[in-house]
Structures are given as C-alpha cells and as structure tokens.
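Below: one structure, written as structure tokens.
All protein chains but one are shown in place.
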Amino acid sequence: MAKKLMKGAEAIGEAAIRAGCRHYFGYPITPQSEIAEYLSRRMPEVGGVFLQAESEVAASNMLFGAAATGTRVMTSSSSPGISLMAEAFSYMVGAEVPAVVVNAMRGGPGLGGILPSQSDYFQATKANGHGDVHFIVLAPASLQESVEHVMMAFPLAEKYRNPVMIVADGLVVQMMESVDFDIVETTDPPDVEDWAATGTKGRRERNLVKSLFLDPLGLEEHNRKLRRKYDEMEENEVRYEEVLIEDDTKLVAVAYGTTSRVVRSVVEELRGEGYPVGLFRPITLYPFAYDRLREISKRDSVKGFMSIEMSTGQMIYDVRLAVQDLKPVGFFGRQGGIIPTPDDVRKAMLQELEKLGG
Amino acid sequence: MAKKLMKGAEAIGEAAIRAGCRHYFGYPITPQSEIAEYLSRRMPEVGGVFLQAESEVAASNMLFGAAATGTRVMTSSSSPGISLMAEAFSYMVGAEVPAVVVNAMRGGPGLGGILPSQSDYFQATKANGHGDVHFIVLAPASLQESVEHVMMAFPLAEKYRNPVMIVADGLVVQMMESVDFDIVETTDPPDVEDWAATGTKGRRERNLVKSLFLDPLGLEEHNRKLRRKYDEMEENEVRYEEVLIEDDTKLVAVAYGTTSRVVRSVVEELRGEGYPVGLFRPITLYPFAYDRLREISKRDSVKGFMSIEMSTGQMIYDVRLAVQDLKPVGFFGRQGGIIPTPDDVRKAMLQELEKLGG
Amino acid sequence: MVTIFTRPDSMFDTPTHYCPGCTHGVAHRLVAEVIDELGIKDKTVGVAPVGCAVLIYNYMNTDFVEGSHGRAPASATGIKRSRPDLVVYTYQGDGDLASIGAAEIVHAANRGEKITVVFINNAIYGMTGGQMAPTTLPGQKTTTSPKGRDVNHIGYPIRMAELLATLKTPGYIVRSSLHDPYHIAMAKKAIKQAFIYQLEGKAFSMVELLSTCPTNWGMTPYQATQWLKENMLQYYPLGVFKTPEDE
Amino acid sequence: MVTIFTRPDSMFDTPTHYCPGCTHGVAHRLVAEVIDELGIKDKTVGVAPVGCAVLIYNYMNTDFVEGSHGRAPASATGIKRSRPDLVVYTYQGDGDLASIGAAEIVHAANRGEKITVVFINNAIYGMTGGQMAPTTLPGQKTTTSPKGRDVNHIGYPIRMAELLATLKTPGYIVRSSLHDPYHIAMAKKAIKQAFIYQLEGKAFSMVELLSTCPTNWGMTPYQATQWLKENMLQYYPLGVFKTPEDE
Amino acid sequence: MSDRFHNEVVFAGFGGQGLLTAGKLLAQAGMAEGLQVAWVPSYGPEMRGGTASCTVVLDSVIVGSPIVPSPMNAVVMNLPSMKKFAPEIKPGGVLVINSSLIEERSDRTDILQVPINCNDIAIEVMGNSRSANMAALGAIVGATDMISYESIETALRNLFAKKPKLVEPNVEILKRGYEIGRAAREKAAQEG
Amino acid sequence: MSDRFHNEVVFAGFGGQGLLTAGKLLAQAGMAEGLQVAWVPSYGPEMRGGTASCTVVLDSVIVGSPIVPSPMNAVVMNLPSMKKFAPEIKPGGVLVINSSLIEERSDRTDILQVPINCNDIAIEVMGNSRSANMAALGAIVGATDMISYESIETALRNLFAKKPKLVEPNVEILKRGYEIGRAAREKAAQEG
Amino acid sequence: MPNVIIDKDRCKGCELCVHACPQKVLEMSKDLNVKGYFYSKPVHPHKCIGCTMCAMMCPDTAIKVEVYGTRYRYFAY
Partner (left out) sequence: MPNVIIDKDRCKGCELCVHACPQKVLEMSKDLNVKGYFYSKPVHPHKCIGCTMCAMMCPDTAIKVEVYGTRYRYFAY
C-alpha cells in the first residue's frame, strides 16, 4: 500500500497492526476513542483481539497480563485515563514486561478539557508511577512519524522489556495526513520463553513475572538493574531533530510534537527573513537529548534557548538541566487546549531574540 | 499534654486531630495502616469520622468530596496506593480544594517492598497527576517534625486551596520518638462559604466545585491562575535547614527525611574530625530551595554537592538545577528499602571529598 | 388561569446542550421538581458525573461538585459523611456508574451511604461518541461493537438494579423509564421516594432510569423511545427491587 | 503399601510463610491437586493477589504473574485473551477481590472470561494486619473496627458469590468452606469443576472458600475453624449459586 | 520561498452539511497531485451540535503548522460560519458563500467572494440538498485553481466507488460548482 | 563530643517475647531522664513470625541516625538473635543473653556478656515466662548504667498502671535482672 | 379551556410532545426557530385537555400548561 490519507487515530491503530500487535485493551476517552473504534473493526479482521475494558485501571492491568505472556499489546488513553494507569505502569516496569501505551494528552488538570495539550510531560518522563520508573517516551510531530513511532515502539519495548509511551496530543490523533506504512519494517517478536508466563509446556522451568522483592538487598539489586537499563536507554535511544541550527544560529527554540510543527513554520519563516533562529526538536522525551543540547549551548553563536510548550513550563526543566548556566533559557507556552499560533510563536521568538541582543 | 513517646503513625494521626481534622478516608497499606487504625479508634472519640474506603481510588475521591465542602480532611497511603490516587489528585488541584495527604513511601516499582524509600520524589514534586499540577510537599525528618508538618499542612492547604502532601517513609511512621503537640498552634478553619459545596442555605449564589473548562481560553486562564498560585508557593513556602554549612564548608550533602538524619550524624561526626562538610536539608520538596542552594554554590569554599537519597537519583535533578554548572553534584543512594547506614554515607562523603581535592 | 406545568424553580432558565429529544433533559427536570417539592434546594449538593450530563450544574440551581469519572458515589460519600445535614445526590450515566464506577457504586450501596443516585441507563456511552457500555443490549451496534454486542465475546448487559438489590444493607432500588409520560410520572415518584428515604436518614437509594440517546443510537427521538420500549424494557424490567423496609 | 495422600506434584516441597493453621495452605493444596489431576500443570498460569497469598508462586510449580492489588481478574483477562490455550486462574483474598477489586471481578464475570477465580474469604485483611474487610461479619472486631463492625456505619458484609450469581452471563459460582475435612473435600470438587468448565471453554468460574485467619482473628487455629462454622456459615451459606447450564 | 506551493481552505457550516467530507476530498486530491496535505477538524469548545469545520492545508513540502488562524480561503455554508471566518481570510483569498442559506455578503473588498446556491444546485440535480457540499467544493477549487479539476473529480469518484449510482449526479454538482468558481475567478482577473 | 551522651540497645528474639515492649520502656525511661530517644522496630524482610527486634537510641541531643548497624549493646532472647547480633556489637558493649533458652556464648572477648536465666526468673516470680523480657530489661540497665534504676522502674509502673496486680511481680523481676546486670558490670570493672 | 404554551426558541424539534399528546393538539412548524429547528406548536389548541403529557415529555422544558377549570389527569405526577 502506498500513501494513504488517514486520521491520526486510525493511522496509529493501523500502525499497531502493521507492527504485529494483535491485542488491544482500552477504554474510551476523548480525543483518542477513535483508536479503540478503529481497532474494534480491524482487530477481528486480522484475527486479533479488541477488548473494551471497564476502566483504565482494568485496561492497564489487562495490558500487564497480556504483556506478561510476551504478547505484543497496546493501550491508549488520554490524560485522566493515564493517571489511572499509574499503578499498573509501575508494576509493568517492576516486572519488566514490554508494552506500548499511547497518551493523547489533553488539557488538565482534572477533567480539564478535550483539546490538545502537553501538560503531562513531567508525568510521562519522570513519574509514570511510583518508584524509580521510566518509560521510553516518543513524541511524534506528524502522522507519518506517529506511524513510525508506533511501529518502532514494539521492538523498543521488547528490547528493554519495558513499556514505551507515545505522547501525542488531540491534534495528532484528530487530524488527517498522508501516511505510508511500507517505509517502516516490521520485526518478528523475540522469543520470550525465558521469562514470559506462557505455560511451561513441560519444556522449561516455570517463569515468574513479578515485582515484589521482600529481601531489600534483592530489591536494591533489582532497582540497580532497572537503573542500568535506563542508563542503556539514555546511552542508545536519544532521538532528536535539528532544524536550521547553523553556524550563526543565535536563538534555539526547543519544542516537540504539535508545537514543534508550529515552531518549525515560524523558524523557517524567520530564517527566510534573515533572523538567526533554529529549532531543536526532542523526539524522545525520555531519554532526553541533554548531551546534544549542551553541545549546542557551548557554541559561541548561540546566545539563548527557548522552550515552547503547551503547558505552563515542564520541558524547560530538562532544557535548563542540559544548558545549565551556559545560556539563558526563555519560555513561551499556551495552555488549556490552545495550540500556539505561528503568530504567537513569532512574536515570542522575536522578543526573545531582542532580549539576547538582536 | 507534655512530651509523649509515640509511634510515628499514631503521632501523625493525633496531629491531624489536634489540627482540627475530623474526617479521614483511607485504605490499608503497609507501612502506614496504623494511621488508619489509630484514627479508627480516635475519630469516634472526638466526634469525627473514620471511614475505610474500598480502595485508594475511592479514598481519594472521598477526600475530594469532603474537601469540596471545605472540611478539614486527610488521607494517607503508601507508594502503590498513591499512584491510584493520581487522577483524583489532579481533580483536586483543578477544582482548587484543600486537603492533606500522607505518603509513607516504600520501595518500588510495582509491589516492590514494604521498607522505607524515597523513590516517589519525582511523582510527589512534579507529577501528582496529569496536567500542570503541584502539591506543596513537606518532608519531615523526625516525629516531632511530622507532627508539626501535619498541623501546618491544613492551614497551608487552606491558604492555597490546594492539597498538601507529607512524604514520610516506613521508618518515620514505624518508629517511636517523643513528641510534643502543644508547641504547634492550631488554627481555625477559614470561612469557605464563597466557594465550597455546603448548600446555599438560601443565603448565597450556589457554588460549583469543578475542573472542567470547555472554553480553552477559560481553561488557559485557569491554568495560569494555578501557575500563579505555584509561583506564590515558590515565593513564600520554601523551607530548608542548614547544618554546619560554614565559611569553610567544602562539600555540601543534600538530603531530606530519614536519610537526612543519617547524613546529619555523619556530618557532625566528620566535622568533629575536622572535615569541612555540611548538610543542606530541604524541608519542602516542592517548592524546592533552588535559590538558597544556588547562593551556597556560589561560595568559594564550596567545591561540590552530593545528593544522598533512598532512590536511584531523583532529587539530584533539582540539586543540579539549582547548582547548575557552578559546582559538581555527586550522588549516593541506597534502594529497595535499605536506609543508608552512617558508614555507607561516611565512606561516600569521604570519597566525594577526595574527588574535590581533599 | 393557573399554571399547572412549568419549569421548576431549581432549574436555571438556560437551554441545555443536550441533543434534541435526549431524555437527560427529562431526568433533570424530574430531579428539580422533586427538589422543589421537598423544599431542599438550599441544602442539596449534587455530584455531576463524567458523561453527557457533566454540565448538569449549568442547569440545576444548587451547589454542585464535579466528580471524576465513575467515582461520584465516593465523592458523595465524602460530602455526606462530612456534612450529614446536606442532601447529596449523584447523577450518573451507565458508563460512569456501571463500568468504571462499578466498585464505587457497589460499595456506597453496601455501606448504606445516605445518598441518592440517579442512574441514567441509555445503553451507550453518549458523551464520547457512542461506544459500547456494559448495559448495551445484545446485538446492539455501537462504535466499539460495530457488528453488534456479541455476548459470547463480552457477555450480557449488566443489570445494576438487580445487582445492588442483592446486598443485605438496606436500600431503595428502583428501575423506571423515561420513554412516555406515564413512565415519566412513575419515575418521578421513585425519585421523590428516594430523596425522602435520604431525608429520613433511612437508606441508600438508587433510581435507574431507562433513557434514550437518539444521537448515538442513530434514531429520531421518537424512534428512540419506541426502541427503548420494545428492546430495553424486556431486558431491564421495571419495578422496585428493594426497599429499606425489606427483610 | 500405597501412598494415598501426599504433597501434590504441582507444589514445590517448600514450607509456606503462612501462620500456623492458616487455611491458605489447604486452598493451595487443593488447587495443586486439581491441577495434577487434570494434567494441566504445563499450561497453567496463575495470577497471584496482593494479600497473604502474594507469595503463592513460591509454592506452586507453574508459571505465575503477580497482579496488582485487586486487579488479578483484569490481568487474567489479558493473559487468557492473548493465550486462550492457557489455563488461567486467579487466587484472591477478600480484600483483594471484594474491596479494591470489586469492579474487576464483576466485569470479568460479566464478560464471561474463561478464567477460574479461587476466592479466599477470611473476613479480614490478613497481610496488612487485620483490618476490616467488606466481608467482615457484623460485630467482628478488627484493627479498623475496634468496637466491632457497625452495620449502621459501614453496612453489612458483602456476599460476592450471591452478587455474581445475579449476572446473566453464564458462570459457575460456588461457595465452599475449609473448616473441616468434609467441606475441604467438597471444596476440592468445586475447584475441579471450575477448572473443567474453563477447559471446556464454557464459562467464567469462581469458587469462594470460607477460610480462617487465626492470627488476626486472635484465635487458635482450631478455635478459628469453629468460629467459621458457627458464624460465617450462617451469613455465607454454602452451595452452588450458578452453573453454566442455568437458564 | 516563491517556488513553494502552499494553500489553505477552511470549510465551515452546520454539523451534517458534509464539510468534513468536502475537506477530505480536497486533501485527497492534493495528495494525488503529490502535495503534502493536512486535514484538521475544528477545535472549538463545542462538543456536539452547532458548527462543524475543518481546515485543509496543501503544501509542496511537509506541512508545518497545521493550525491556521487566518486561512487563505474559506467555504462557509451557514451564517454563523460566515460571520466567524469572513473577517479572518487573508487578503487576496477566496470566500465561497452558500447563498442558498446565506443572504449576507462580507463587506471585505480585499477578497474574492463567490456566492453559490449550493443547496439549490444539489436539489436540482438530486432532489435533495445532501450534496450541496460538492457544489461548494467545486466552487473553491474553481475559484482558487489550487488543484486541477481532474484531481478533485477523481477523488470524488473514488469516494463513491461503492455507490456507483451516486457518482454521476455528484460529479455533475461538483462540476457546476467548479464552473461557477472558475467564472468568478476569471471575472475577477479581468476586473482587477 | 565527650560531653554528649549517646547509647544504643538492640532487643531481639522471637515474636511474642515482649521485646518491643521492653524497648519501649527503656525509651520512656530515657525520656523521663530528659534524653532524646528513638525506638525503631526491626526492618528485616520478614513480614511476620520469626524474629522480632527493636533498637532504642538514647542521646543527649536530637537523635541523628536512628539506624544502628552495629549497636553498642544488645539483648538477645533466642539463639538466632544471638547469632545475628553478637558479632555486630561495638567493642566495649554489653550483650545480655537469655540463658534460659540460649546455651551458647559468644566467643568475643571485647564485650561484656551477661547471661541471665530470664524465663526461669519470670516463672519463679509469676508462674509463667511471660515477663522474661523484664528480667532482660533490668539486666541491660544494670549492666550499662545508661539510665537509673529508678527511671526504668517508674516506666514499668506506669505501663501497668491499669493492671495493678501485675505491678509488683514485674518490678520484682526487673529488679532481679537489674541486680544481675549490675553485678556483672561491677565484676568486669574489677577484673579489667 | 387549557392553554398550552410552547417556547418556540427553546424547542429543539424532537417531536416527542407531538407523539405524547393524546388529543393531537400539536404539530411541527414548517419554519425554523433561531436555533434552526422546526418547532412544535399547538395547531388545535381547542382540543387541548390540559393533561400536561406533552410538557412531561419535553426534555427541554419548553412547554408550559395553564388551565382554567377542569383538567384531565391520566395519572398522578
């Protein structure tokens, strides 16, 4: 199949199927219910299972159960629903099972609103649940990239035996763009007999999938093992994109997901007009591209950074950690479901440029 | 009543009662079930309500309901249970209701273990739930301080109409120390008629306690209002303690809660032996004492910092944000329920000192 | 001339956001009429669900708390236990009450919380666009059961009134319907009785109201009432399943 | 000489962590015997609860998943739906199943998941030190009901078997007891039948086992069995509440 | 970036008027011409009922911001949409107005207004107004020339591939709309 | 910091032997003497059964680390506890051994070992061994002199305030333990 | 004679009242109200018996009923 015009939610659903995922457990919540709706039609066609859970708590624990058998499995939700999954997410990290989770972030806190947002950044990158837990977090900026992220999320999850989260937002799942599924290779699921709960079949010792370690030394060792996995992720999985960060770039905007598209337009426009601006786009939010950003911040030409987000300022903490005292980090954000307009961003960036001395 | 030898859990329960709290909703979980057990005896004695909820999800929503009437109300739990409260926590911030939450952190992730830990730092300080949410987070290091924190948590919560969390750990709630309740003043609950759901009594317009804002501009305004409250908290509520940070201090250990007690012992011991070390103890984890730490890091004598935690390294992010590139920040941590011994800490600090050139 | 029917006092004079013919509007009015008749507007606190009726507080002139999805009975418990002088009711859809909130409703009923639950069973998730609910009828098509609810895959619809009626703790559990004026009158009686039991401090009460969602059922409002009558009444028999006087 | 009774094959030869006289050990053995007799050890996956039995996997020689508190039926659903060839059972306490996990058990049963639930009702939270459970008897003292369960405050104990038996979706729902050898034998029969229904792909099954917690009840193990007999049997009648053949 | 093609259309009206579909067809046609496209449904506060709208962005390279506060062109099918979008169109843009339902015109003179009685055309051809959206779609394509008529017709034919009876009448409506649009464009070109 | 008072005792044995209570009494007595105290229950992996232990820390200023990996003194009431704690005591410390249940002795010579037949004393005085813990408590106080006998007796009296019949026999057991402890200390002082 | 008053601009045109009226008093308008709905109106007001069934059925409280003298009550409300 060549390029196809699809809605984000459907593209994400289809990508999961292309990735070999045959099990989906989820609970409706705007703006991403169409992922479930699409898969309720598609899964039976490919011999897979779509099951609507009674809640996000149940969905995440179904996900855990299925993942514990080594099955490729996915769930999706949006902010309030993701909060309800926190306990199971922590169990999954603790029990080291792979799975894919999509969060179409919406405005918060509480019931908030149904429009696009990026205010779950902290939750996604630092605290998917209690305990020292991390998911690899991918932030696609287009439907094509969403498809790629979903398709690579499964092998990534399997590689680390750790859940992978894709943070989209209401815009990404609701819009239509053209997508091409064929450019992403699907991989075969790995052999899971050494750890998964699949029945011993008389061939092996029994497997245990668990997160309880009553002996504190055992739990400490387990924590350190997980930490080593995170270190590996931080070593190997950092992904980012640089747009027009050139020798003369003075102001580097940092933005991800939908916001980055708006910023990209503005940066291109400003460049066209001769302004020395660039865009740094984190593709993985965890692990975050600290090192690369820091390198950039050491350039003489670079006078400052600017974190642009749909929140009151969350990624900016990571940007500041990367840049440290080397250069100032400004902020521009919209909240509550409002996607910054190119005008908004243009004004904010020009203002920041001025602060940096033209 | 003068000093009394009490178990941490009971002291916390009693402190709540002294603070005028007459409503507790909770669900048992080790190591803090004794808070509930104590209050199941005490509440009826003072005409209050103890109710065991069917789950932490229910407990947190009961908390929300009671808080929505302006009632002084508390819940307590431990890591996995706190994860289950994330959605309601976000609602409470969104709906701007005051309440007090105690988290006796235990080893994670998942079921983990029942021993003391500090690995919910990120969750507590950055992501109590989805959306841009913050609780004021107090970290007592002794029972007396736990009592003080509980008693000041209610007025703090009421001042900002925002939940306050006390992060203790298994040690704080299980140990006995002497406590004195009389040194903390109790305050009267404020008038809540302008916002709480108490029945109009025909005297006023009806009140709405809610977090939904369908108009994105309205939600944005709400987000900004909340952000302004956080700014105020960051302005007014930062609390910390400095131990032996003197003109010659070279290495500043940063530690909170139980860990800080161990570090304090070691720092005193090392000072006695002539080593130039000190302890910086954050008392509020949110808001964090960025400014003060930064000031300290500017001192010439100070050559480095060291974050000492019962986690694989979480507060260290905030320490690094404060200190930035000015000075290096080392780390020492134990995990899985193991409280670092004074020996552990001593060795680690001496090693760090050495790295800093003696 | 005397006015024998008009908007009750406890309702604001605001048009609702509901789709044409949606019986949520009827249910709101019944609750408001009961509140008027019992004269309890000043001491009533409602707990809104997450569902099409989340904006109920835009129409009802009493204090309101907007609960999280499915947990209204827990929040109502928190309210009632801290302010027993208030009259507290939740208004919940079938996704809210029977799916995500199953534990909270079972336990609030089992504890005998002195609250009233108005339960709108329209056999579907209205607000989110017509997904299957636990109450969706066998064979009924929804956006997540595109070939109709397959009972072999997902089981039969759950009957909450019957389920809660099995609890030993006293309660008043009724099922009524909103598909025609007669049943609407019966529904109002049940709602009134439910609030009276609360006022008397006697029992937990729940009134399940069979309702329509013309939009997501893909029918005209009148067709929807007829579909309810022909299909839902059979699976969801009306009646009083339990009263506090039982046993 | 023939050995007519010994440790079943599916159990490891390991002493348990249970208190003396705790019937969790009996229930484990019954499940293991059934697994042996049906020859399904190689394709069985258990889901452990959070409760005293969280370490069940230390004693049972099959694959195991340690679920989160109360959500074992959801995790079992995930397992069974992704690997229908496996035999999947949960083993859950009353706090786990009837309190925090009430929604998950109701919905797994209502969906007719082809899993088996072994439900240990000991009327208390054992692991966390004897707090009140939803199944705690009226007047029973626990660490969170120090004056005894007050039904006016917190309602009557919940009867899960009866509750689930009201669902229309086919299921096998039984209550047995472990207080004496005869009832233990009956319990085993029920457990075996429950697994057979699963193997036949026929139905969800739950066997509720009335159990003792001598430690938290503050009794000797024998006193505990007698207390069970005298108090629990009355409130929790034994029997088959539902079979897949019903209706 | 003069060699870069970029265009935007907002389609707005009542829910049920087929605006989302019209936008989708435009996006598909653009895709067929090798353009990068983005189709974004309305993100207003309304959860249901009332207005429905979508924005289609066509670009020769990857679409940057899919959020278009002031679009280059708009199709408005009812009065509230007209009121909302007419003031926002960029100077030089096109405003297609469903004159069957909208009597007013915008007082802007820096845009090209193309009134077209969409409902009437649809009723004439098919007996009901359901395909009024196709007339409007034809008109915006004709008036802007952003893609070829052939592409949009092909997109439409594909849409109705499974309902062959509907193909020709819809094509007819589309074409009539297109002609009206093109005529307006040509007239404007002559005039200005 | 020579003017600073600091002491630690670990109490260890089977669950049910009253170790946590003994520790609590010591803490209360310390408090009564104006000391800062901390009582910390065992944090081992065991969730139930088996051993029970607690640590009591007394200090003239606020107790720093309540975690004491190698205590200054220990009271061991059964063999596993003896095996676990005897090697960890700081040189110069005291080890009170319940010789009614433990036949072995530690081979350490840098600590003072005080064997005392706690169960037997308790049985002698009260007819059962339930108050064996009091004998051990008396012994550790006597052998270390960390607080006065009067303080510990007062703490005990307060504990049994509501069960007056139990006061005197328990005081008797405590005192006998104290004497044995003090004798051992004095003997050691003479010898070394 | 009873008086059934329909708030035309509040009506959403659901037609439930039309079906509910035992006297066939009501019919839908041919023109739209401000919201764009065909609205219900009493086309045979003289037949109205003031039974309020239309009003009971209306989800939008768009109907007010006044009486003068007798009225029919099919059932208590």
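For clarity, chains are labelled A, B, C, D, E, F and G in written order, and residue numbers in each chain start from 1.
Definition applied: a residue touches a chain if its C-beta (ideal position, glycine included) is under 8 Å from a C-beta of that chain, and two chains touch if they have at least 3 such contacts.
From a predicted model like this one, the values you see are computed outputs, not experimental measurements.
Trainee: If the full complex is used, which shown chains touch the chain that is missing here?
Mentor: Per the contact definition above, the missing chain touches D.
Trainee: Among D:D150, D:D180, D:E230 or D:E245, single out the residue that touches the unshown chain.
Mentor: D:D180
Trainee: May I ask you to list the residues on chain D that touch the chain which is not drawn?
Mentor: These residues touch the chain not displayed: 1-7, 11, 15-16, 18-26, 29, 180-182, 184-186, 188-189, 214, 220-222, 225.
The rule is short, and it goes like this: only the chains that are shown with their structure count from here on.
Trainee: In terms of CA centroid distance, which chain is the most far removed from chain B?
Mentor: Farthest chain from chain B, going by C-alpha centroids: G.
Trainee: For chain A and chain B, what's the span in angstrom between their mean Cα positions?
Mentor: Taking the average C-alpha coordinate of chain A and of chain B, the gap between them is 29 Å.
Trainee: Let me have the rounded angstrom distance from the C-alpha centre of chain D over to the C-alpha centre of chain E, please.
Mentor: 63
Trainee: What are the residues of chain E that contact at least two other chains?
Mentor: Correct list: 43, 45, 47.
Trainee: Would you mind listing the residues of chain B that make contact with two or more other chains?
Mentor: Touching at least two other chains: 51, 54-55, 57, 80, 87, 91, 95, 110-111, 113, 115, 210-212, 214, 216, 337.
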